[in-house]
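One protein chain is absent from this view; the other protein chains keep their places.
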Amino acid sequence: MEFKVNDIAMILNGTVEGDGEIIIHNISKIDDGVPGTLTFLSNPAYIKYIYSTRASAVIVSTDFVPEGALSCTLIRVNDPYTALAELLKMYQQLKPARSGIEQPSFVSSSARIGEDIYIGAFAYISDSVIIGNNVSIYPHVFIGDNVFIGDNTTIYAGVKIYADCKIGSDCILHSGAVIGADGFGFAPNAEGPFSKIVQVGNVILEDMVEVGANTCVDRATMGSTIVHRGVKLDNLIQIAHNVEIGENTVMAGHSGVAGSSKVGRNCMIGAQVGISGHLKVGDNVKIGGQAGVMSNIADNSTIIGSPVQDHKDFMRCMAIFRRLPQMSGDISDLKKWMKQSEQK
Amino acid sequence: MEFKVNDIAMILNGTVEGDGEIIIHNISKIDDGVPGTLTFLSNPAYIKYIYSTRASAVIVSTDFVPEGALSCTLIRVNDPYTALAELLKMYQQLKPARSGIEQPSFVSSSARIGEDIYIGAFAYISDSVIIGNNVSIYPHVFIGDNVFIGDNTTIYAGVKIYADCKIGSDCILHSGAVIGADGFGFAPNAEGPFSKIVQVGNVILEDMVEVGANTCVDRATMGSTIVHRGVKLDNLIQIAHNVEIGENTVMAGHSGVAGSSKVGRNCMIGAQVGISGHLKVGDNVKIGGQAGVMSNIADNSTIIGSPVQDHKDFMRCMAIFRRLPQMSGDISDLKKWMKQSEQK
Partner (left out) sequence: MEFKVNDIAMILNGTVEGDGEIIIHNISKIDDGVPGTLTFLSNPAYIKYIYSTRASAVIVSTDFVPEGALSCTLIRVNDPYTALAELLKMYQQLKPARSGIEQPSFVSSSARIGEDIYIGAFAYISDSVIIGNNVSIYPHVFIGDNVFIGDNTTIYAGVKIYADCKIGSDCILHSGAVIGADGFGFAPNAEGPFSKIVQVGNVILEDMVEVGANTCVDRATMGSTIVHRGVKLDNLIQIAHNVEIGENTVMAGHSGVAGSSKVGRNCMIGAQVGISGHLKVGDNVKIGGQAGVMSNIADNSTIIGSPVQDHKDFMRCMAIFRRLPQMSGDISDLKKWMKQSEQK
């Protein structure tokens, strides 16, 4: 793929400073750009690299004022990051899309499949499955009985979806994701092993949900585990049975939500966070990495720690935690002094 | 599937209060029941929902005394939770079971396969494998050489079992579980990369073990990594080489046990817990979420924290941790006062 800088600027509704006839054939990072590539400058921490980058062109903000000589062509736009995102999207769309039904694959005769779809070799589609239009199902995907999959959804190689689950439109499920495995439900027994509580519910992923690689969303005991519209789950996350994750909430890798907890909308949840069962986390909550949530959390909270507390309070307490040896010494001194004073 | 309330009550050995002729066609949660469904009341926190539930019938305890008007039929039983578990089990057994050997699948001519089994398309069964009766092997399962699988075990789509491992009877392995990958064993080298210690042992899962989605149990360096009878492992758990997990112990998601540690019987291990290598955790130990176990633990302990301490002690310490800024201020005041006193 090759484009002139002028053509890219036109697409991005930007203006060119420098040689607009240069040919661009790839995208690079500003700190390791090579000739023939286009890069961008959005984070101020990276401004220093623009004076030495070997990339041929750089997308910058309309109000960027260089403080040194530049050897690259500039494309000025209102918001370089958004412009880049658009460009990356176009770049991907130029790649040839997979299509058709490869053989050998296994598609039940009772499955209903939409148009313009891709089903890779070794994919398995069970009875009574319904698949919308423009869906991509990569090799080694397993789709259980009665599963519904909406339009424009991409399911990468090796995803497993158990029976009765519903996947919305415009979703992306990455390799190794497991949707609808049994919730972890057992009843203690007077004697011997726990009894399994059969999990008869399902999982609902609404539209525009992205599920990272090897992330697990368990089916409900009864009813549904629900991941609402626009939620983005990173890799290796655990969403337990009967959990509900609110619209547009994002969760980073290795986080987990235990059974029956409800997380609100627009939350940002860091990596390796644990949320205990049967809790309610409000809307717009920010949770720092490795936090342990063991109680309900009010809307708009910013929390961290295990168990969690307000973010600023935690940082204050941690700063003192690190001075504990000195504090302990101070107390010893004070006690000694008190003893001496009393003996006088 | 449709049943009269009277029929269900008879199966559960319960008594009916209200209209026993109502037809039930599904199971629901009490807080989002719909007409035509059956629900249950076990956790006292949910009692309030019984007065407004739209479910047609509710399983309650024999000693439940309503404090308001009820529009649903009651089925009274001794233990509603156990009754529900039985009912869910029956519900599942009514679903048609998968059976037969689908094509294309790959079954070595030296494998010995029992009766009444299901082998899904794209399943791979290697040389000298022995599979018992009434076993279900879903699509995309890989079973390595010399693996043994006991009767009535279910292996869901995409499970990978390396050579020489032994899986007991009545086990359930969920999608993405990996049994018998190499233990993480390397020897430092005078120069350059670590040398791999070849892992020649295996994994033994005894009877009635359940392994969650994407959980890993590594093979032993020599000998066996052993998960004893009745152990239940949640999703995304890591069991390292030469570990032993005692009978009926349950572990929640994202927990890990490092090499050669032994965990006792009837333990309850929370989510995101880490247990270091070469340790011994006793029987009946309860470990809170996110705990870090770096020493041996006595039988019957209840512990939390990283590194762990007694649960009550930890809670006491954490309460004071949150008051550290005030404590630090107090000490400053005391020091100032001491200084002033000395100068008098």
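Order of writing sets the chain letters: A and B. Residues in each chain are counted from 1.
Going forward, a residue touches a chain if its C-beta (ideal position, glycine included) is under 8 Å from a C-beta of that chain, and two chains touch if they have at least 3 such contacts.
Just so it is clear, the structure is predicted and the values come from calculations on it, not from any experiment.
A.B. asks: Considering the complete complex, identify which of B:Gln238, B:Asn284 or B:Thr302 is in touch with the unshown chain.
C.D. replies: Of the candidates B:Gln238, B:Asn284 or B:Thr302, B:Gln238 is in touch with the missing chain.
A.B. asks: Which candidate, A:Leu70, A:Ile113, A:Ile130 or A:Leu334, sits in contact with the chain we can't see?
C.D. replies: Considering all chains, including the one not shown, the answer is A:Leu334.
A.B. asks: Write down which of A:Gly120, A:Gly144 or A:Gly264 is the residue touching the left-out chain.
C.D. replies: Only one listed residue reaches the unshown chain, and that is A:Gly120.
A.B. asks: Which candidate, A:Leu41, A:Met208, A:Ile226 or A:Val308, sits in contact with the chain we can't see?
C.D. replies: Spelled out, the listed residue whose C-beta touches the missing chain is A:Met208.
A.B. asks: Provide the residue numbers of subunit A that touch the chain removed from this figure.
C.D. replies: Interface residues of subunit A facing the absent chain: 27-29, 32, 39, 81-82, 84-85, 88-89, 91-92, 102, 104, 120-122, 138-140, 156-158, 172, 174-176, 208, 210, 212-214, 229-230, 232, 234-236, 247-248, 250, 252-254, 271-272, 289-290, 306, 318, 321-322, 324-325, 327-328, 331, 334-335, 338, 341.
A.B. asks: Where does subunit B touch the missing chain, residue by residue?
C.D. replies: Here the touching residues of subunit B are 104, 106, 122, 124, 140, 142, 144, 158, 160, 162, 176, 178, 181-182, 184, 186-187, 192-200, 214, 216, 218, 221-223, 236, 238, 240, 242, 254, 256, 258, 272, 274, 276, 290, 292, 294, 306-307, 309, 313, 316-317, 320-321, 323, 327, 330-331, 334, 337, 341.
Basically, only the chains that are shown with their structure count from here on.
A.B. asks: Mind checking the centre-to-centre distance between subunit A and subunit B? Centres are C-alpha means, answer in whole Å.
C.D. replies: Between these chains, centre-to-centre, one finds 25 Å.
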